[in-house]
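What you see is the complex with one protein chain gone and the rest in place.
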Amino acid sequence: MRYLPHTDADIREMLARVGQPDLGALFESIPAQFRLTRALDVPAAASEYEILAEFEALAAQNEHAGARAWFLGAGVHHHFVPSAVDALISRAEFYTSYTPYQPEISQGTLQAIFEWQTMLCGLTGQEVSNASLYDGASATAEAVLMALRVSKRRKVAVSSALHPHYRGVLETYLAALDFELITLRRGSDGRTLPSAIDRETACVLVQQPNFLGCIEDLRALAHAAHAQGALLVTAVAEAISLALLAAPGDCGADIVCGEAQSFGVPMAFGGPHLGFLTARMAHVRQVPGRLVGETLDADGQRGYVLTLSTREQHIRRERATSNICTNQGLCLMMATIFLALHGKTGMRQLAERNLAKAEYAKARLRAAGLTLPFAAPSFNEFVVQLREPADRALARARAQGIVAGLDLAKFVPELGDALLVCVTETASRASIDRLATVLAGAGA
Amino acid sequence: MRYLPHTDADIREMLARVGQPDLGALFESIPAQFRLTRALDVPAAASEYEILAEFEALAAQNEHAGARAWFLGAGVHHHFVPSAVDALISRAEFYTSYTPYQPEISQGTLQAIFEWQTMLCGLTGQEVSNASLYDGASATAEAVLMALRVSKRRKVAVSSALHPHYRGVLETYLAALDFELITLRRGSDGRTLPSAIDRETACVLVQQPNFLGCIEDLRALAHAAHAQGALLVTAVAEAISLALLAAPGDCGADIVCGEAQSFGVPMAFGGPHLGFLTARMAHVRQVPGRLVGETLDADGQRGYVLTLSTREQHIRRERATSNICTNQGLCLMMATIFLALHGKTGMRQLAERNLAKAEYAKARLRAAGLTLPFAAPSFNEFVVQLREPADRALARARAQGIVAGLDLAKFVPELGDALLVCVTETASRASIDRLATVLAGAGA
Amino acid sequence: MTGNATRGFSYEEDLLFERSRPGRCGVELPRNDVPEVDPRALLGALSRDELPGLPELSEVEVVRHFTRLSTWNAAVDLGLYPLGSCTMKYNPKINEKVARLPGFAHAHPFSPASETQGLLALFFELERCLAEISGMDRVTLQPAAGAQGELAGIMMIRAYHAQRGDKRTKVLVPDSAHGTNPASAALNGYEIVSVASGSDGILHPKAVAEAMSDDVAGLMITNPNTLGIFETHLAEICDVVHAKGGLVYGDGANLNALVGVARPGDLGIDVMHFNLHKTFSTPHGGGGPGAGPVGVKASLAAYLPTPVVERAADGTYQWNDALPHSIGRLHGNHGNVGMLVRAHAYIRALGPDGLKRATQLAVLNANYLLARIRGAYHVPYANPVLHECVVTDRMLAGTGVSTLDVAKRLIDHGYHPPTVYFPLIVNGALMIEPTESESKEGLDRFADALLAIAEEAHTDPETVRSAPHHTRRRRLDETRAARKPVLRWQPGGA
Partner (left out) sequence: MTGNATRGFSYEEDLLFERSRPGRCGVELPRNDVPEVDPRALLGALSRDELPGLPELSEVEVVRHFTRLSTWNAAVDLGLYPLGSCTMKYNPKINEKVARLPGFAHAHPFSPASETQGLLALFFELERCLAEISGMDRVTLQPAAGAQGELAGIMMIRAYHAQRGDKRTKVLVPDSAHGTNPASAALNGYEIVSVASGSDGILHPKAVAEAMSDDVAGLMITNPNTLGIFETHLAEICDVVHAKGGLVYGDGANLNALVGVARPGDLGIDVMHFNLHKTFSTPHGGGGPGAGPVGVKASLAAYLPTPVVERAADGTYQWNDALPHSIGRLHGNHGNVGMLVRAHAYIRALGPDGLKRATQLAVLNANYLLARIRGAYHVPYANPVLHECVVTDRMLAGTGVSTLDVAKRLIDHGYHPPTVYFPLIVNGALMIEPTESESKEGLDRFADALLAIAEEAHTDPETVRSAPHHTRRRRLDETRAARKPVLRWQPGGA
């Protein structure tokens, strides 16, 4: 087999050295009755050539953003990724290495994580960033668990405009624990109302921009939360917005968490993506996940190491701040490279371009006679109300090579026939015009 | 501009240091009347996103072997390339380095070339291999020029079954020099007749397998050439055949040259490919192109360097064995990795598979009532005679997604309605069956 | 240095922020074809002006920065990376290629099933293969890594008991277990009861029986365990747990010792996770991403996370969201899909015989290496090992050389060190997992290095204690890093 270097001669010599007659004998510690006596029922071995043909056939059956006009986001966003990102993460030293437990031989990964932590603190307005969590949803659950540890209270006030899958994962994570979830209603403008927060509230959890694309007034929410001694946890599902919107930390968010897939990570049917979490230095010992810190070597030279590991499962075991071990390292590397390439100027331009494209789309849809139900400002995503069942509009658009957005019927039924439309820098004016035409279609 | 690191501040400081007021002043050594006063008329700068879209559109207009049943070869062959090849040549240390002039900082490239030289000597049955030439055609011209230098004679006897483009390039290279080209006729079995070789003949040039796919009897040709004191130069256009056919050097070829594209180099519309040349040690000082040799460093450790450079243009100038400088280094790297991956076993299996597929195709075409005009054995390519103009058959096949081969009308008109068909390991039995059906079509 | 490494140099490279210069940028956007929008005007105080923390660099500088950083790492593609329990086997290149096919890389989780049949088919088939390999009945691909798989598994155990109105509060975890086991159970609100391994390094039914009660939801066990030893009494232990109404969770991190040879499901395991980034060759990416699918027996199928993939009568694939007893959703989307694609390509490449062969050779390599270094390093347990072996620094006592020093000295020989000081039940453990990817000659070179270091510990302990000597940075001060944490760069330090 092409991946296995052993020759029959090697195997003979090695067996002789370990004093075993054959390979089977190596497994005698397994009780005979449990040893498998048949071959596994999996497909026969395939050559590279066959694997490639088979996977190309499977891949060809999936619609993808490379071959369609794409307006579907909802927490997974289509952005252009400079080719240097994939070229660099394809360096074997990055993708075939393990978690940097041995710093002297892992400085490349460690310095990059330190750079990520720095950039993310700047973007979110915080003082500490961890080295990634699984995804935006579990990062949000971890953020809430952290807030519960910090505040020692038992109620969690969750915005009704939180991504439904984030809400779902949060409920899964909390199910076993005895905490209470309270839902904060949405105002008519699409933003979360700071109601029902009391002295028992551990934290207020809002998404920015929220699931409906509306930009929340974080300062007001922070004020309401802090007034009751609760923390404000802000989840971000479209990280590009961080380059344009007031930094959550600066608005009073105590913990910022979410999904950084938009920083150069492919949509890939939903993963691997990049969960993140940033917080105040005061709470650093409650932060879940790995942290990289600066230090000196035996010669007094600057270097980087994993640090504060007493928070982690491999040291603290059942008292750890989280059970996470393997995280999303290579996605963090993609995002770090993406941010380094764009830098201050590029990230700002990118965010402004997303805003401009979305505003143009909103204008076109309004002009086409469709309703945008929410008055609150948006970034690159918004809700549009249709004059027909959303699935019918989506099917008509698909027939024209347009993936027009997310049908909200399942997630926010009270909005009726509504679509969540995401417009990024990848949408051309022409494709936006076609979108407006096709969605207006029925009524026109 | 994203590729240029200079800030305006940098430029100001640097200009101050060199004592110039502005960038324009750096060009005052250019007489004013010759300085361009207008912008170049080339398209406006494009972002990566625009470049990718534009090039994808251009690429989409070309038929390619990834999306068709492919039976077109004629010196450029469709073979499967293991993914490790591209992964490894994508190491920046390989593809963004220059010719290894400074051995202490280029050992990676140098050792790989030494490995290539060793493997190619083994495959061709020779003692010296250079570090690549541009392509099979120019390698053949260089081989003939070398033979002329070695033999000090003035006639070159060229097989009529040499690839017409190799013949064309040879004529171009020899045009200015006063040498005589004589053509060796083809026997009815498709092989070259060793006629018209005399005491003035510097070398006999044959292709193995020849352009019509026939396997030449090199021993007989070597015998005929050597009997007149002429050299035998053997050109190889399908390098995979070297793993199955008697090594040209072992059959008496004094120089072996040709094209190694089949060793893992993409067809890429004809280039970059991989010209090679191997010879006897006795003639090493007449070899064109770079050579890598083993040596020791100051500590007595083994290492590799470019050697025998007194043959080359940068030392010998007008008396050099060739004018080549930049060669096809990265293609050599692809081929070296390809051969290392396949090794003895893989290369043999690959060659046998090509033979088996081609033999199956021949049987199917015969069964379909078509004529294979030549009796001589073939490797993976052969001529088939049709019952209709070849272009019509090709068009019909294309309509069914089959690229059926090369129309020989332009190259070997005397064969009438004939196709040169190449069948490699990439052709499935089903696609071969479809080929037979579509080519028989007209008559059936 | 032995033959594996020799003299060289490293390129230096400052932090991005130190290389930054105002006005540089490494990207350009396409020409804007819609009206510009002034964020301030539109958003007022909701918008920001400054982007602190972001650098300014050209493309060439960014490329050089990360290329240089990469050269400071060890990697599987550069050589043996024998981290015990981490299974750093070769990551096939074809897997990287297929995972990047546009139909996988640019697909969207909210595209309807009808438009993503290729992906659903892959999920369905991968689930089937994992179930067959493990002897489980159903599999979920959602967990993003092993630890999240543990969480999911324990949640299903909890749901199973809850369903029976059975309130259990404890989970048994052997003292040799990986830290994620107790952490995952605790995250589920369970109290952890540690069970001591026997003097032979394995768990004994008696110890489990003593700890087992109707208050215990289940046992988490790793097999082969973290010493690389097969839990010989596992079947009996499972009976003990089951008899008291508990369930057994199998930590699948070491499944690579069993694939094709034995199946956890046949041994009595009720639920287990797979680390696709270990057993199934997906690259570890310098920390992740991985993937931690979970397999369950039919008894737990009702509690699987949603949605699950199902094949309809007409052969098409659909998502099923409606499992009334499901623990719910664990991932924002469908899990680390890119890793699932790679793992499936790996299974396709090896087939039944190759998968078994890989297991046999991984075990042969561990045993051969142990045979080579036995005598120079103390072997704490006599039991035969499977895919990895644990040795200690006891024989170096008196030299002042510890396990950590041996690990660091290995770096000078061009090797990434093994896992150290784990499992916790072994003092000064060196946990070595060569995997099947290493050739005999490679193992011999590595064994020679280990023997040379043991020798050197006696002849020249100071050199070992102060290792590494040949890396860009010498031994790094982890205590200092933790004492006053500097977790980000700030202008002018501080």
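To keep things simple, chains are lettered A, B and C as they appear, and every chain counts its residues starting from 1.
The definition used in the following text is that contacts are C-beta pairs under 8 Å (C-beta built on N, C-alpha and C of every residue); 3 or more make two chains touch, one makes a residue touch a chain.
Remember, predicted model here, so these are calculated numbers, not experimental data.
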{"item": "Touch partners, limited to displayed chains, of the chain removed from view", "value": "A, B, C"}
{"item": "Residues of chain A in contact with the chain not shown", "value": "1-5, 7-10, 45-50, 82-84, 87, 92"}
{"item": "Touching residues on chain C - with respect to the absent chain", "value": "1, 3-12, 19, 21, 58-61, 63-64, 67-68, 71, 75, 77-79, 90, 92-93, 412, 414, 437, 439, 441, 470-472"}
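Here is the rule we go by: only the chains that are shown with their structure count from here on.
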{"item": "Centre-of-Cα separation between chain B and chain A, whole angstrom", "value": "48"}
{"item": "Separation of chain A from chain C, taking each centre as the mean of its C-alpha atoms, in whole Å", "value": "20"}
{"item": "Shared interface positions of chain A, touching two or more other chains", "value": "48, 52, 82, 87, 90-91, 425"}
{"item": "For chain C, residues that touch 2 or more chains besides their own", "value": "23-27, 29-30, 57, 59, 63, 67, 94, 96-97"}
